[in-house]
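A single protein chain has been omitted from the complex, and every remaining protein chain is retained in its original position.
Labels for the chains are A and B, by order of writing; each one numbers its residues from 1.
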Amino acid sequence: MTPILECQSLIKRYGKKEALSSVDLTVNRGRIVGLLGPNGSGKTTMIKIASGLLTATEGTLRIDGKLPGTETKELVSYLPDRPYLNDWMCVADLLSFFQDFYRNFNREKAVEMLARLNIGLNDRLKSMSKGTKEKVQLILVMSREAELYLLDEPIGGVDPAARDYILNTIISNYSENAAVLISTHLIADVERVLDDVIFLAGGKVALTSSVDQIREERGMSVDALFREVYKC
Amino acid sequence: MLRKLMKYELKATARIFLLLYGTVLALGLLNKLFFMMGIFGGNLPFPVELTAGLTMMMYFFVIGAIFVMTLIITIQRFYKNLLGDEGYLMFTLPVKPWQHIVSKMTVAIFWFIVSIFVTIFSGLMIGISFELLAELPDIFSQIMGEFYEYFSFHWLFFFLEILVLCLAGLCSQILMIYASMSAGHLFQKHRLIGSFASFLGFNFVMQLASGFFFVFLDVIGRKNWRLFHNLSLFEPDSLMPLHIGMLILIIWSLIICTVYFIFTNYILNRKLNLE
Partner (left out) sequence: MIWDFQGDRPIYLQIVEQVQLRIVSGYYPAGSKLPAVRDLAAEASVNPNTMQKALAELERKGLVYSQRTAGRFITEDKSMIEQIKQSLAREQVDEFLKKMQALGCTVGEVITLLSQMEKEEIK
C-alpha cells in the first residue's frame, strides 16, 4: 500500500537559511505519529509543505503518491498553529463552509462534538475565548473523514483539561485508514497517544522509532529520550 | 467550486457595502427633504441651514468613501484572506488558485459597478422629483431610441465598446494590484513595502510597454498606409477607424490582464509561501 505521506530528500530554504535539509520519511496509514523537536527544528515547515501552504525548494513530498495539489487537499485535514477562521462567521456558517468545500466533512459528527462542549451554532467566533476558538477549529478539522490529519502544535498553550479533551478527540477519531501527524514539543503529554515518533533537529531527521521500541530498548520514556537528545 | 467561492466572497464583503449604500441613500433622501423644504430660499432658520449643509457634505463624503472602500476591500480581501492567516484556510481548500483569483476579482468588479449605480441613483434622487424618478426607465429607453436613430448603429456599437474597454481596464487594474501583492509576498521581510514597490514597478513597466506597443502600431500603420487605404476601410464618414482604434485598446487591455493573471496564478500555484 502506498504510504499516506512520503518525503524524499526534501529541502526547504528561506533565502540562505535551510529550514529542512534533505528529509526522508514515511508515514503509514493507521498510525498516530509524533513529529517532535524544539522550536525552529522544521516541524511547521514540514507540515505546511504537506498541506500545500509552502512549496518545497528541492526534493519531493507525496501524499498517497501524489504531489501536493487540489487532489491531496481533499485527503488532508490540517490544523494550523494559529487561528485561521474568518471571525465574522458564526459556528453554523463555518459548518456550511466546510460542508460546501469538503466532500468528506461529517456535519453530524461536528454538531455532536460542539453540543458536547455547549458551543451554540449561533455563537460568533468574534465573541469566543481563545480556548473555545481553538476547540472549534479542532472539531472542524477532526470532523472531516480525511486520510491524513496534520495537527500543528494542537496542545501548545492550552490548559490541562483542554489538552485531555484534544487528545481524547484524536483517539476517539482513530481510523485504520487514516494517519495522524502531531507536531509538538510537549512530549510527555502526547506520548501515550503515539505509535511512532520522528525527531527533527535543525531541519534533519534525528531519529524515527516506535514508542514501544524506545521504551523497550532504552528503558526510558520518549520524553526522557527527547531531553537527552536535545540537551542544551 | 467557483460559485461557492464567490458566494462566500460576496457574503464576506456584503455587510460593509450594504451599510455604505444604506448610508448614502439615507443621506440622499435627507438632502432631498431639505431641498423640498426650500433650503435655497434663504428664509429658513440658521440651524436648519447648517444641518442641511452638513448633510450635503456628509453625502459627498460617503460617496467618496464608497469608492475608496471598494479599492481598500479589493486589496484587503486578497492580502488578508489569501496571503494572511486566513489563507491557511483558503489554500487548504480543494480549490485551484485561479478560482480564488477569479472569484475575488468578479466580486470586486460587481461591487464597483453596484457602487456606480447606487451613486447615480442617489444623485438622481436628490436632483429630480419623485414623479420623474418613477418615469426614469421610460425616459432612458426614449433617449437610447433617439440616440440610435440619430447616430445610427455605429454609435451604439461605439458605446458598447467603451463599456467593454472600461471593464477590461478595471480588470487589468485589479489584476495589477493582485500581481503586486503576490510579488510582494515573495519577499522574506517587509512584504507590504515589497507589494508597494512591485506596484510601482509594474506601473512603470506597463507604461513603457504601452509606449512601445503604440509606437509599434504607429510604425506599422505608416508603413502599410497604402494597404489600409486600398482596403477602402476609410471611406469619408466611415467610423471604421474609430472601431479599429477601440478594438486595439480593448485587445491591449486584455493582453495586460492575461499577463497579470498568469503571473499571479503562477505565484499562488508554485511559489506560495505563507508564514
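In this text, a residue touches a chain if its C-beta (ideal position, glycine included) is under 8 Å from a C-beta of that chain, and two chains touch if they have at least 3 such contacts.
These numbers come from a predicted model, not from an experiment.
Chemist: Please identify which of the visible chains the hidden chain touches across the whole complex.
Modeler: In the entire complex, chains touched by the missing one are A.
Chemist: Which is it among A:I11, A:M128 or A:V193 that touches the chain not included here?
Modeler: Selected residue, touching the omitted chain: A:V193.
Chemist: Extract the touching residues of chain A with respect to the undisplayed chain.
Modeler: Listed in rising order, the touching residues are 30-32, 164, 167-168, 171-172, 174, 191-195, 211-212, 215-216, 219-221, 223-224.
We adopt the following convention: only the chains that are shown with their structure count from here on.
Chemist: Taking the touch rule as given, give the residues of chain B at its contact with chain A in the complex, in rising order.
Modeler: 1, 4, 7-8, 12, 15, 81, 85-89, 91-96, 188, 270-274
Chemist: Per the contact definition, I'd like the list of chain A residues that touch chain B in the complex.
Modeler: Those residues of chain A that touch chain B are 14-15, 48, 51-55, 70-71, 73-74, 76, 78, 80, 82-86, 88, 97, 100-102.
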